[in-house]
Every structure is written in C-alpha cells, then in structure tokens.
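One chain of protein is taken out of this complex; the other chains stay put.
On to chain A.
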Amino acid sequence: MPKRTDIQSILIIGAGPIIIGQACEFDYSGVQACKALREEGYRIILVNSNPATIMTDPEMADATYIEPITWRMVEKIIEVERPDALLPTMGGQTALNCALDLVKHGVLEKYHVELIGATRDAIDKAEDREKFKQAMTRIGLDSARSSMAHSMEEAMQVQAMMGYPVIIRPSFTMGGSGGGIAYNREEFVDICERGLDASPTKELLIEESVIGWKEFEMEVVRDKQDNCIIICSIENLDPMGIHTGDSITVAPAQTLTDKEYQLMRDASIAVLREIGVETGGSNVQFAINPDDGRMLVIEMNPRVSRSSALASKATGFPIAKIAAKLAVGYTLNELGNDITGGVTPASFEPTIDYVVTKIPRFAFEKFPQANDRLTTQMKSVGEVMAIGRTFQESLQKALRGLETGVDGLDEKTDNAEKIQSELANPGADRIWYVADAFRCNMTIEEVFNLTRIDPWFLAQIEDLIRQEQALSKKWLETLDEQTLRKYKRSGFSDRRLAKLLHTDQTAVRIYRHQFNLRPVYKRVDTCAAEFATSTAYMYSTYEEECESFPTDRKKIMVLGGGPNRIGQGIEFDYCCVHAALSLREDGYETIMVNCNPETVSTDYDTSNRLYFEPLTLEDVLEIVAVEKPHGVIVHYGGQTPLKLARDLEANGVPIIGTSPDMIDCAEDRERFQKMLQDLGLKQPPNRTARNPEAALDAAEEIGYPLVVRPSYVLGGRAMEIVHEQGDLERYMREAVKVSNDSPVLLDRYLTNAVEVDIDAIHDGETVLIGGIMEHIEQAGVHSGDSACSLPPFSLLPEMQAELRRQTAAMARALKVVGLMNVQFAIQDGKVYVLEVNPRASRTVPFVSKATGLPLAKISARCMAGKTLREQGFFKEITPSFYSVKEAVFPFIKLPGVDTILGPEMKSTGEVMGVGDTFAEAFVKSQLASDIRLPKSGKAFISVRQSDKFHAIEIAHDLAKLGFKLYATKGTAATLAEAGLEVVAVNKVAEGRPHIVDMIKNGEISLIINTVKNKSSAIRDSYSIRHAALQARVTYYTTLAGARAACVGMIHMQELKAYNLQRLHTQI
C-alpha cells in the first residue's frame, strides 16, 4: 500500500528537555521521523522546547516551534498550522501524554487532526496498567500478579495480599518515575506517596515481586497489513528489580534456546496486535524465571523508546525512520533496507554477527544525598554502547567507553564484606564488584546467589579476571604475540594491560605494534554479511579481515562526546553533528567517532563513515592510523575528546582549529592568568593550591567567600562556595584529593555579580560574536544551571561593547580558530573574566536557535580553513525577540537531594522560551521546564538579610497579582514595614505549625526562599525545599529567578506561539 495522499501536513511532538529517563534518543528518533516524512513530501510542523536538539534546527521541519510542550500551547500551534495529522510516537512519554491531553480536551477533534502511529485506545491500553494486564490475560500471556490502587488505603489492602517485597509502579510516568520496590511498611508508604503524586491519574500498580528473574526486551515493528518483525532482542545482564535503563544490557539475547526465543517472539507480536499498535515500533519487556522458563509480560511501550534507539544502533535498522514511514501508510515490504543499499526490503529481521553491550552512566557523585542503590526507578543520566565480536570484548570496550576513569574491570576493593553487600544490594558500580568477587575467589554459584546475574555472563567475567591474574607475575616483554593477541581479542585495553603489567599504555602500544597487532574494522550491516553493504558503519575487533576500506578523499574526523553525563550532554552532540554536516556539504569525507547510542551523531548517515568506538587514546589512534584524516576536530565533543588533544597531537594526529597548547593555556590557571594580565583584563582574585595548608594560606590572602574547585573539570564537579575557614578545611578533607598533579583552584566569590556568557568565533583574523547571554541567577550558580536571556535584558550597550572588546582580545591572544565561550562576572560596573573555553560550549545550540546563526557549522568551516569573510558571516546578530534558556533538574527522580543551586552543575537538560518581551520568553521557559506558575494563592517568602530590600518589590508584584503573603518573622517585618499585608509563619525550628506543615498541607502555592551561602543555613532550610519538591510547589531559590517569575506571571495570559523560521527571517 503506498503512502497516504489524504494528508499533507503532519505535526510531530518532541520530547522536551533531557531528563532522567528521556534523553537525546528522542532527538535521534525525531530527526529520523522529520527527514523520512519530508522526503515523502509532507509538510512537517514540529514542536519541541529543547533548543539543543538537531530536530529543532530550522532546516529539519517546515515550521518549527520551540515552545512548551503543553496541550494549550500545542493547541495554539494547531490553530495556526492546521496539520492534518499528529504523530505522537517519536517524542517519548512527553509526546504521548501531550497527545492524550489534546484528545481529552477535544482539540484534535475540533481541528480535525488525525492521530497517526498510535491510537488513543492503544496508548491507553499500553499505559494503563490494569487495562494492560487484562489485555495480556485475554491473549493467554502471563503477567505478574498485581492490583491497582488509587489511594494509600487501597494500596495497603493490595499489599496485604502480596506480602513483601512488592513493586510499586505509578501509571503514566516515564523512566519508572515515582516507582520502587518496598521491602517493609515504611518503604511501602513512602514509595506509594511519591507514586500517587507522580502519576497524573493518581494510580499505582502494586505487583508481585519477580526480582531476580531474567529480563528481556523485544523491539517489534508492525505495519498496517499486520506484518510484524522483530528488530532486536535484548537481554538484561542485571535481572528484574533494576530498571532496564539502569541495567547493563546485551544484544542479542544470549541465554535463550530457539524454542524459548520463538515463544517470546510470538508473544511480542501478540502483544502488539492485542494492544492495537497498528503501525510503528514498540518495545515489549519480559521476565523469565531462570528455573523453569516461566515467561511474564512486564510492560510495553507503544512508541519508539530508549531501547529502540539502542536496537537501531545495535542492528543498523533505523526503527524511527521506518516507523514514521509506516505511520503514513507504507508497508514494510515497500521500504528498502538502506544499509544494504536497498538490495533487501525492510520487511526482514536483522541478524547480527557481533555482541552489543550497553552500560548506563550514573551521576551520583553530583548528588551525595541521593539514594544510590538501583531500583525500578531509573537513575542513570547516560549510556555507552560497545560492539565486539564476543561478549568479553564488547563489555570491556563499553567499560572503557564510560570514561569514569576505568580501563576495564579495574579493582575496587578486596574487602569481602563490602563486596558481598554491593553484590546483594546493587549500586552503580556492581559490575566491578562482581569482578572483585572473583578476585576474592568467590565461585560463580556464590556470585549468582547474591546477584542473580545469569551464570553465562558470570563465567565470562570470571574468565577475564583469571586472565588478568595470569599476568600478575609477568611483564610486557615476556608476552609473545599469540598471548598478547589473546588478550586483545578478549577486549583488554592497552591501559588495562599496562596497569596489570606495571608499565604505561604507550609501551604496550609500541610493543603491540611491533607484532603489527592492530584491530580490524568490521561492518554493521543488519545481515551478518549475507549481503554486501555500502554503508560504512564500523566497529573494531581483533580478527583477520578488515572491512574499513578507507578512501583517499580529503577527510575530516570528528570526535564525539561519549556517554551523556551532567555537564556534557546533547549540546555537544549537536555541535559534532553540525561539524559533520557542514564539512560534508563542503565536499569533505566526514568520519564520526562516538560511543553513545542515544545520539544523532551515531546515526550511520550523519557522517560518511561512522566508527562506533570508545573515545580513548588507543581506540582513536587506531582509527586515525587506518583513515589518515586530513584533520581531526576535538573541540566539539566536550571534555571527552579535549582531554585527548595533547596526546593525539604528540602522536602526530593533525588537529585542526585552536591548538591543544592554547586549549591548555585557557585551562591552566597560571598560564591563563599571565595572559589576562598581559591583556590588562581582570579576574576575581585567585590562587592555586597544591596542598591543604597552601589552600588555607591562599584563602587568607584573597579573603572569603571563595569558590573552590579542582582543576580540569567540566560541569563544576566538586565545586563549592566556602564562606569561612571551617568550610574550606572540610572541603579539602572531604571533597577533593589535592596533589601536585591535581591542584585546587581558589577564586574570590563575587557577591551579587551579574554573570554573562558569550559565544564567539574567531577565524584567525576576524571575531564574530555569536551571542551575549545575561544570566538571570547571580554569579555563583553554575552557568549550566542558570537561566539566561539573549539578548541581555538589563546590560547597558556600553557594557556589552566592553564585553565584546574583551572577548575579541582573548580570542586573538589564544589564537582561537573556531568557537570559544567566555564567562564574565560584572560587579559594581567592573568586568571580571571567570573563564574562557576555546571550544564549543553548552550554549552553542541555544545561541544558534536564538540568532539564526549556525555557529557550529560556521566554526567548523573556519577550522577547515574557510574564513568568516569567505563564508559571509561577520556581523553579530541581535535578534528583535527574546530567548530565555532555562535549566531542567533531576530532583524528582533522586529523592533526598537538595534542590538548592550552587556552583556544582546539577541540571540534566535545558529548554528555551521565546517571546516578544523578556517576560514572555521567561514565562515560557518556566512552563517548558514543567514549573507550574500559580495564578493565585498563598505565596511564602523567606529571604536572607541581603535580599530583604529587593524582596519588597517582588512582594508588591505578588500582592498585585492577588497572592496572600506569608513570610518568616524577619522577612515579614521588612514587608510589613514597606506597607504590605503579610502573615508571619514559624520557621521549622520555631515550633508548630510551621512552614513545612503548611507546604505539606497544600496551603502554599509559591515559595521564594533565598538562603545565606553558608552550609549551616543551607542545611536548616533543606526541609522547606524538600517539602516543596515533594508537594510540587513552585519555588525559587534565587531572587533574580523570583523576580523574573513575577514579571512572567503578569504576562501569563498573553503567550503566543512563534514560528522559528519566521522569527529567523525577521532578524
């Protein structure tokens, strides 16, 4: 059946900001959908609030709306654009929920918009746990015993029937948000409360525990002729009880006989048919009892998902693209399988001849208060995927691709007790403790009993440890070629071998090269080599035959950013993709190296050639040796490739753009300070300390408060503001390991300063200012966590001119070729340079969307030798509209974490709000980050002494908006003095009822709470923020944020939807 001609335009809803459980895989799927449907001639209308996505690039859709994904805003877009159809399956849970809202509020009916890809009934049946369970019973499939509860009373009744442990799953939440496993009454009540709150339908599924069963996933695609194919089976190494997003997973399934596999295949297809997924991709999850094979259906997602992105990368079958085409009427046999050059149709099942391992990456180091044990609620922030010819090889490649400082199965501890507890009660590092268990001579059976990890995997890990131990009394030169080859075939990195052999990786590499022992590159082709492929999607392995077949074209290699983490996410992937696209347009052959399966950069058709490989020195050097690129770009993938820059250069790799030496100059405190002095620019007074005593002395010299941090970090790891000597002593003791090689940096903290970010491009001659962003929060909040506005909302033109001048001076001094980002603080009219990064920054995509300047592309071309003038870009763009970037935080997923903002970055993603005025843009940024701005009610204000004066103005605004004011005694006195009507409330320490009681009782609708930057004050006010988060009360912890929110609330009713393409033409 050919494509539908009765529809001409299609609205696609994106997934919004990156949050735990919903990461850049939905940019990947959205981009595929946009491309696939435009190729068919449909007009595409896109809405997504996340500016750091490729899908919101103006070229990707006919009309792009960077607007909050709320049904009200989408209705406005529908009203203007009048799409014929809505495709809700590409934007994760966010898009599905928004689509359901649009149906419920009659919007789709009113404007005659047809839901394609998934029907309302199918979404309901798949997402509503009770309906799903009934559906499974109808088709004769088992599911875990369970019952629904809509209140705590009902929950207790259900639990009484199930005993402990039980699993609690709230309906309609993503990433298992609000769910968990309860082993006792206290945990049960706690999780149920959270779950009832998180579920938009106030529903919980309470379920028999199948913890420890094996967990599998099947990725299924169905077309409207009922043709069903399985794209990939995935086996979770971590058994049931750990969210699949937090599990190490392996494709294909390893431990099923054909009979069991086919049962699961039949069941998966039956599930799609019963749920009524007419077209598109879905994911079905199963639990298998390892003792008798009993199979339970756990859940299904009637949309593309994180797992389908993984399955697409694991097999080379582009699920989202195919699903989009199926949604407009094609059948699978009418579509070609691109990777075989269309020789075979899409109606087949990929078969693979390698093993894929995915390992999640966590960020608990950022959230010390968070419970770091793994449960059914997803907590990881990113993932790495690796491909190898064996499980051992792919596991070890994935481990080193994580970039958590390990090169493989590095030792953690030899404390048997610790190991046992980590095995039984898994945290983020369990796989390493499994390795340690074998080092301590635990048996496979013992480890299995504690972990329930299938012995098939355990035997492989045990063998790796035995191989490591076999090296204990050896040294490098005693290894013969065959032995070394055996280790490389098992996936051991040069660095891991070096550690085991007490040498360094260079020695291992040189020794290995003497035997000409190098990896070969095999292709991912969906068909296990049955058909020839023209697609250069490759992975390394130690085998006989290499299939890389490099060309002799002029080529540029882009090193990607690896797994997402806080501080390094989709923004960098966006930049890498732009580098590849622009240089490809210019006739270069582009080569991408990356290992993050969620990304657009690892789509095999983004670059000419894709190496799905870890970003370590060893892996990159081997690819360079095969490809011999003309230039390598290390500046776009964040810290990951940047930290390889010097070693790559030392090994003769041609790095283009700003030189590694100048990157170092900007990162090295002392060199940088010297440069600023030469330029006559100011820095906050600062010192570098190489031991705790020196730190205390330095603090005395420059004075408190101080910002302290280790050198060479991204995202403000372990960065703190300290106010007194006691704080600094604790910091040096607990937060960092200071040494000669890793000094600690101390900067004077500039109180009440305005922070400004500037992105600029320098081509060696000219400087192009990309954008000036004025932060809304004061300096001291990490720039990745602050909201900012472009153009600035309060900076005077003369000040802006000064900032431009300083930026240009530094660009020249650092001999920047390409992008650079500068952070300034302005205090009392004086400009201080906080830092300079001569590389792509987190704000590049935001600036590009706000100004229409494709900064990453322009810069990539500069790096390849084309000047700004040649490209025709030399004028800064100051848009006539405002764009506000706001950060989005994972607090709701990590119970117990303090929500206060500081110099350590905590956000996982960002949104952008656009408006004619700053207020409109700001209010949209709040809506888009799911902050609910109340219209009325009781506003609680409690501010620190220094903020009291400014709080009056805000209180006035709130009173005018109709809020009743409540405040703690000190603040209340100030407000009363200013003539405002205010009710004084007890602080927690002042007796009950106090403010936390009021918040918990749902009496408060808005909280403004600023705290003195002192650990004791922060601790004291924690209960307020915690209660506010739990009760989902909107709160601001900075006065600037509160002020902007007030202005926003005044303009709430006037929000319009802006078409990005039209905005850009107005510039």
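Methods note: contacts are C-beta pairs under 8 Å (C-beta built on N, C-alpha and C of every residue); 3 or more make two chains touch, one makes a residue touch a chain; residues count from 1.
By our rule, contacts and distances are computed from a predicted model.
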Between "Methionine biosynthesis protein MetW", "Carbamoyl phosphate synthase small chain", "Cytochrome c oxidase subunit 1" or "Oligopeptide transport system permease protein", which matches the UniProt record of the unshown chain?
"Carbamoyl phosphate synthase small chain"
Looking at A:Arg389, A:Lys857, A:Lys885 or A:Lys906, which residue reaches the missing chain?
A:Arg389
With respect to the chain omitted from the figure, which of A:Gly106, A:Gly293, A:Gly865 or A:Pro993 is a touching residue?
A:Gly293
Full-complex contact with the absent chain, from A:Glu530, A:Glu870 or A:Glu990:
A:Glu530
May I ask which residue of A:Ile191, A:Ile352 or A:Ile633 touches the chain that does not appear here?
A:Ile352
Hey, which of A:Glu25, A:Glu75, A:Asp338 or A:Asp454 is the one touching the hidden chain?
A:Asp454
Tell me, which residues in chain A touch the chain that this view leaves out?
225-227, 229-230, 252, 254-263, 265-266, 290-295, 331-333, 344-345, 347-355, 389-391, 444, 454-456, 458-460, 462-463, 522, 527-532, 543-545, 547
